[in-house]
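Each chain you see keeps its place in the complex, though not every chain is here.
The letters A, B and C name the chains in turn, as written, and every chain counts its residues from 1.
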Amino acid sequence: MADGFTHIDARGRVRMVDVTTKSRTERMARAQAVVTMRPETFALVRDQAVEKGNVLETARIAGVMAAKQTAALIPMCHPLNLTHVKLDFFPQDDGRTLRIEAVARVADRTGVEMEALTAAAVAALTVYDMCKSYDRGMSISDIRLLEKSGGKSGHWTRDAIDG
Amino acid sequence: MADGFTHIDARGRVRMVDVTTKSRTERMARAQAVVTMRPETFALVRDQAVEKGNVLETARIAGVMAAKQTAALIPMCHPLNLTHVKLDFFPQDDGRTLRIEAVARVADRTGVEMEALTAAAVAALTVYDMCKSYDRGMSISDIRLLEKSGGKSGHWTRDAIDG
Amino acid sequence: MADGFTHIDARGRVRMVDVTTKSRTERMARAQAVVTMRPETFALVRDQAVEKGNVLETARIAGVMAAKQTAALIPMCHPLNLTHVKLDFFPQDDGRTLRIEAVARVADRTGVEMEALTAAAVAALTVYDMCKSYDRGMSISDIRLLEKSGGKSGHWTRDAIDG
């Protein structure tokens, strides 16, 4: 009878990876998210005319605060004391696309990719929330890691040509 | 002197919209997120061979739990007592794309779009986290609302042809 | 290829059960946890001589606050606006056993068993934490539901003789 259990256990054994003996080094990650909206919505954001309030400032703060909640959201993430988080917004020339970039830093045993990705994703969701009464069809894309440094795997940069 | 302040205040006045007098109705939202990975990674997920553990089950649970944290993450979201959340995974025939769909329900004064979107986004971020040691270049796209019902704006469905 | 995925999905499909159409009724649950310790530790608790501070008051407050976090801890629990939580302590005549009882109430679509159980369990863990420097071998047992009322299943009481 216990066989069934054992089998299940062996297969699915989710766990927070043991990093106890890894060394504490300075680590950085940079990630992005892209929000696509209608030109009319884009103009409202740009002109700070969205009725719910300042979209970008709210998204920026939401991104920073979400980075600090990463280990509470992503089940197997290690809790980390982030030493820096910032978000920047890059409105694109097409007049309908907003690129969000997030940077996270720490001096610890494991990387901060998930923190940077979570910051970018939640900032994008916040843009959606602030504008959704105007433009329910907005879409969030290209959430991806752009750069990563520190730790055993060294410096990594996403290839220039994609996305 | 106070002028500067007043001006700032008038412009940026972010607030949680007042829904006190709206009526409580049954509301539903369905949203998605799409994770694109390398075929090798896709196979590992499919075969439950990812070393960190069962990717989809972890992502599913992360999505449900994140839906319940939406009002803590998205600054101007109203806290809601969700009555239902579920996530489904649709691996695509291209052998590298996983579509995640989230449904949220409530009987309250405001909609649950952000809850469904947050569930889908965090499930996608969890897939990234579980697989990132194999495939740092994975990307999350097409986070969008698919359907919404209840409330004054009635039933809304995203047009068939996109995404 | 998608077969593997589908199979996994069909089997493990965790979800927050849909209670949208259930009616809101007054619901109550009463649960307990029992902490067993050395007589010397029991005496310190009784005499409020534990160096870390007032054990029972800290446990009581921890229990009430934990009840409010139930939906954030137990993955498939529905978030609920509890209308009442209280904890009582019943030191046993054996001079080494402390029984903790928690009551939770709500007027909502689903019961509060998990809230009462979580309150009792976290209060017991707090007793352990406050006293662990004296008595590392303490044990928590008999966490169980004692009574439940409201909802479709009506009134339920644990049989008198056990525990």
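Rule of thumb we're sticking to: a residue touches a chain if its C-beta (ideal position, glycine included) is under 8 Å from a C-beta of that chain, and two chains touch if they have at least 3 such contacts.
Just so it is clear, the structure is predicted and the values come from calculations on it, not from any experiment.
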Full complex copy count, 3 shown, is 6
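By our rule, only the chains that are shown with their structure count from here on.
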Contact graph of the chains (line, ring, star, complete, other): line
Per the C-alpha centroid definition, the whole-Å distance linking chain B and chain C comes out as 30
Expressed in whole Å, how far the mean CA point of chain A lies from that of chain B is 13
Multi-chain contacts in chain A, i.e. residues touching at least two other chains, fall at none
Within the complex, chain B is touched by chain A residues 11-15, 17, 48, 52-54, 57-58, 61-62, 65-66, 69, 72-77, 113-114, 117-118, 121-122, 124-126, 128-130, 132, 136-145, 148, 156, 158, 162-163
The chain C residues in contact with chain B across the complex are 1-2, 4-5, 8-9, 12-22, 71-72, 75-76, 78-81, 108-109
The chain B residues in contact with chain C across the complex are 26, 45-48, 54, 56-57, 60-61, 64-65, 68-69, 80-89, 91, 93, 95, 105-107
